[in-house]
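After this line comes chain A, so read on.
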Amino acid sequence: MTTHYLVLSALLFAIGGAGVLIRRNAIVVFMCVELMLNACNLAFVTFARQHGNLDGQLIAFFVMVVAAAEVVIGLAIIVMIFRTRRSASVDNANLLKY
Partner candidate 1 sequence: MPWLSILMAVPVLGAVGVALLPKGSDKLAKQLALAVSLVVLALTVAMAVQFSPNGNRFQFEEKYAWIPSFGVHYGVAVDGIALVLIALSAILVPIVVLASWHDAEGATRLDLKSEAVPPKRSAKTYFALLLVLEAMMIGVFAATDIFLFYVFFEAMLIPMYFMIGSYGGVQRSYAAVKFLLYSLFGGLLMLVAVIALYVVAEKNTFMFPELVGAIQDPTTQKWLFAGFFIAFAIKAPLWPFHTWLPDAAAQAPAGAAVLLVGVLDKVGTYGMLRFCLELFPDASKFFTPLVIVLSVVGIIYGAIVAIGQTDMKRLIAYTSISHFGFIAMGVFAMTQNAQSGATLYMVNHGFSTGALFLVAGFLIYRRGSAQIADYGGVQSVAPLLAGAFLIAGLSGLSLPGLAPFVSEFMVLIGTYERYAVPAIIGATGVILAAIYILWMYKRTMNGPTAEPVKGFTDLNGREKWVVAPLIAMIVALGFFPKPLLDVINPAVDQTLTNAQVTDKQPVSTVAEKKGAGQ
Partner candidate 2 sequence: MGETITFWVLAVVSVAAALGLVFSRKAVYSALMLGVVMLSLAVLYAVQDAPFLAAVQIIVYTGAVMMLFLFVLMLVGVDSADSLVETIRGQRFWAIVAGLGFAVLLALAIGNVAFSPAAGLGRVVSGRDGNVPALAAEIFTRHVFAFEVTSALLITAALGAMVLAHRERVRPKATQRDLARTRFAGPQPSPLPGPGTYALHNAIDMPALLPDGSVAATSINRVLARHEMEEGYAPTDPEKAALIKQVLEKDAARDAEPVAGDTPIQVKDALQDEGELQGEGAPQAGVASGKENAPQEEDGK
């Protein structure tokens, strides 16, 4: 069963990754990042059960906490960018370049 869970996790991670690359709406991109984090959490939880200790779950817990913090800040940034640029497209925020 472990293998199945891990493959599912990998699949979700890859989908999330592809989403980050494809979507331009910053919020959606953010959601895809969350998806990737969740996929990781799944792997952690699976490994916790596989190895019979709680470390995996602990990490997943911390990941959730950090992800929550990250979402807060990330969304605040998105809101701010939207306020000044009237757009939530990640492609529009491309001033930091060559």
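Keep in mind how these were chosen: all candidates are chains of the complex that A comes from, given by their letters.
FYI, a residue touches a chain if its C-beta (ideal position, glycine included) is under 8 Å from a C-beta of that chain, and two chains touch if they have at least 3 such contacts; residues count from 1.
All of these numbers come straight from a predicted model, not from anything done at the bench.
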Subject >> chain A: touching candidate in this complex (1 or 2) >> reply: 2
Subject >> Contact footprint of candidate 2 on chain A as seen in their complex >> reply: 1-8, 10-19, 21-25, 27-28, 30-32, 34-35, 38, 41-42, 45-46, 48-55, 57-58, 60-62, 64-73, 75-80, 82-84, 86, 88-89, 91, 94-95
